[in-house]
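Complex shown without one protein chain; remaining protein chains in place.
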Amino acid sequence: MSNPQTMDEVRALAEREYKFGFVTELEEETVPKGLNEDVIRLISAKKEEPQWLLDWRLEAFAKWREMQGHEPRWARITHPPIDFQDIRYYSAPKSKDDRPKSLDEVDPELLATYEKLGIPLREQEVLAGVAVDAVFDSVSVATTYKAKLAELGIVFCSFSEAVQEHPELVRQYLGSVVPQGDNFYACLNSAVFSDGSFVFIPEGVRCPMELSTYFRINAAETGQFERTLIVASPGSYVSYLEGCTAPMRDENQLHAAVVELIALEDAEIKYSTVQNWYPGDAEGKGGIYNFVTKRGACRGRNSKISWTQVETGSAITWKYPSVLLEAEGSVGEFYSVAVTNNLQQADTGTKMIHLAPNTSSTIISKGISAGRSQNTYRGLVRVNPKAANARNYTQCDSLLIGDQCGGHTVPYIQVRNRSARVEHEATASKISDDQLFYCQSRGLGAEDAVSLIVNGFCKEVMQKLPMEFAVEAQKLLGISLEGSVG
Amino acid sequence: MNTAVSETLSTADAHLRAFATLAPDLPGSGVEWLAALRRDAFKRFEDAGLPNRRLEAWKFTALDLVQNGAFTPAAAGRAPEAPALPGPEDWAARLVFVDGRLIDGLSDIPALGDGIILTTLARALEHDPGLIQGHISTATDAAGALWDLNAAFMADGAVLHLADGVRLETPISLVFLATGATGGASHTRNIFTLARGAEAQVIETYASAGPSAAPAFANAVTDIALAEGAALTHARVQDQGPAAVHTARAVVDVGAEARYASFALALGARLSRQETDLAFSAPGGRARLMGAYLGRGRQHLDHTTRVDHAYPNCETEELFKGVLDDHAHGVFQGLIRVAPKAIGTDARQKNQALLLSERAVADTKPELEILADDVKCAHGASVGDIDADALFYLMARGLPEAEARRLLIGGFVGEVIDRFDAGALGEHLHHCVARWQDEDAGGDDD
Partner (left out) sequence: MNILEIKNLHVTVDGTEILKGLDLTLPAGEVHAMMGPNGSGKSTLSYVLAGREGYEVTEGEVIYRGQDLLALDPDERAQAGVFLAFQYPVEIPGVANSVFLKAAVNAQRRARGEDELDAMDFLKRAKTQLAELKMEPEFLSRPINVGFSGGEKKRNEVFQMAMLEPTLAVLDETDSGLDIDALRIVAEGVNRQRAADRAMLVITHYQRLLNYIVPDRIHVLAKGRIVRSGGKELALELEEKGYGAFTDEKSAA
């Protein structure tokens, strides 16, 4: 952590403030602003979707219309009302018609963009062990390393492609974990989702590399509504990484994604996110509203779903990656670091729903608030009557930097089985002057010291990230807290 | 929201009628500030209606029993003949209220010496309303509708005032009996004000008299103001009959360097909710909130606490333990708020629940809301069965399982009482818990 190379990089990055705030000059194909059935039909038609999927979207849209005025209000976040008719629901790089057959055909500007983002898109970088599905605004532009995965029977493609190539799988699992009407934003996503990733791991296959998706919102006044679906067949394993960035824009942009994971018997899914959407400027102008529904179902015995997230971006984060422990012996995990600075707001946590015997879950949450930000952990642990011998351990810690921020903990514990054992611990503290002084007396600058201490505070979670992400995530922590100590 | 109001309409109507009829006869009706306070409180209650589960603060507790029972304020209670009076053996004074009104014949109110005023709300309102003016709290939001209902209808209660530096060594025992005979609700209001450096111990015991199956609704509020350096030890024992509904709230203002120690014990009633609303109004205060809930049958026992740290260097320690058997449902909600500027806050909160049966349910929500950075805050919660290692250890020494369990449960609850550290009052609480354990004949399980 005190690796000087990393520290130098942190400083360099810090000087640029929001590093990823560049706009790509591309010709975009968009639909007019606003949402109605025609827009949904248009999206569906552009994607050449089958009738059943269009029907599914329209059904969701009907439900969503009934939900008007029922946006979730329980979270500790505030924002002006969102005008859903002032959002563009579809935007794609225009060169779609002559879609690239290989990387050589990909728009060079796009590739340059990815390079700036540090995405290892090219084959030689892919050989480092990362296969990337990159979603630019709403459309998946290239998926690398597909052939190699195909040999193992692994499907890793854009959601649109999956609809064409594997309609039976999509139809079977779509909405089976997050139903259309689950909540306001998931419902909106179900109606207008544009693209995303699809992963299918066949029985007994251990995916030999990390699968990765980078999401980027590029076009102005555009919402991003991607949808990810991962199915792990019995005895399989997959580790999936997700990264997000967006350009600096003065207006707020909505990101309402849905992620559904299904783990069958003895399967394991590890889902890691480094979320660095544009957080808005120091005065709270602009930034992404990140209203995301992520949920996994442990549907087979002894299956396991593990969420790891490092949340540093977005003006507002509203997400609760959850696990439904439906089968005996299944395991759910949630490891989270959420950093808020300036006027950012985060209300994030998890739900662990124990529905079957001998299920266990672990929650480790680290919230760091600085500036005038508000950072809330909100979590539910529920043990249903049938979940004999369920186990949960929860640890959530808040670290406050400065006296104008807030760190909050709202755990709900509901136990309906006597043989359950549920334990929750939480602390809130600040970086002590002693710690800072000690680091400084060894030659570290104040911000480096904070970065060092914060990284230590988050260590349990950072260790859960795959190597490729851990370095990036560590840098992000430092950058996000720039200017938080005087 | 609208549907909620219509659901409670019948209850609200009944209360409206009661308010129109009863208001002129309530004590202090001639005192203008009080009449205004009652009117405003009733208006807010009418607007809000009874709390429902859509309110976050009432997520785990439904007041259906109150709605369906349509309790309205009881007429003046008639004292049963020589009822058994619960509470501790030793007391400096004992006030006995039946259905919300003092019964002189059952009470013992000796002169307690200079600087100590012990009287009733009804008498204070008639003879010296100034004594309590400014000390009657009312609700701050819709979740506190029962609090306002109490303000609108309060008829009696205990009033205790200690002057500067006065110490009362022996507890004041307040006994509230509900007969259910008038089918009504009692809205008791107690007011304790301790001036600088004063110290006292008070125990409130809520129980039933007469046929235990008769439904009764006790809705009590105790307002407490502790001036600089004052100290109050305050126990509340809720041991009402199996058909009763009990809602109670302690509203505590802790002044500079003042100390408040409380124990809320829930043993009885079909539905019980004991709330504590505590605010530090100056630096350096200390609060210890302890409690236990022992439920069986179909009891629903709720402890809800809210502690506001608005000033620097205050300390809160909270520990609540639940033992839930049969179909009992236990709820603990604890919110600790630390305002900006409340630096040096040290707040700890812990909730532990034991589930003794397959059908018992525990809900827990320990909440921290922190807006200052130089603080130490922690909370913990655990739910589960009796520790198997401990049970084996005791059985390996020859204790039969039932006896080992009894000992472990007694010890589990006893630990909180010991932490309350209140001498004879603590002994009395141990006694109450032991009696609850003795009652475990399984007769209550329906």
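As written, the chain order gives the labels A and B, with residue 1 at the start of each chain.
Quick note on the criterion: a contact is a pair of C-beta atoms (placed from the backbone, for glycine too) under 8 Å apart; a residue touches a chain by one contact, two chains touch by 3 or more.
These figures come from a predicted structure and were not determined experimentally.
Every visible chain touched by the undisplayed chain in the complete complex is listed here: B. In the complete complex, the hidden chain is touched by one of B:85, B:395 or B:424, namely B:395.
Considering the whole complex, the residue from B:200, B:404 or B:432 that touches the absent chain is B:404. Mapped onto subunit B, the interface with the missing chain covers residues 387-390, 392-401, 403-404, 407-408, 410-415, 418.
FYI, only the chains that are shown with their structure count from here on.
Centres computed as Cα averages put subunit A at a distance of 44 Å from subunit B.
Residues of subunit B touching subunit A in their complex: 56, 340-341, 343, 353, 355-385.
Considering their complex, residues 74, 383, 385, 398, 400-430 of subunit A touch subunit B.
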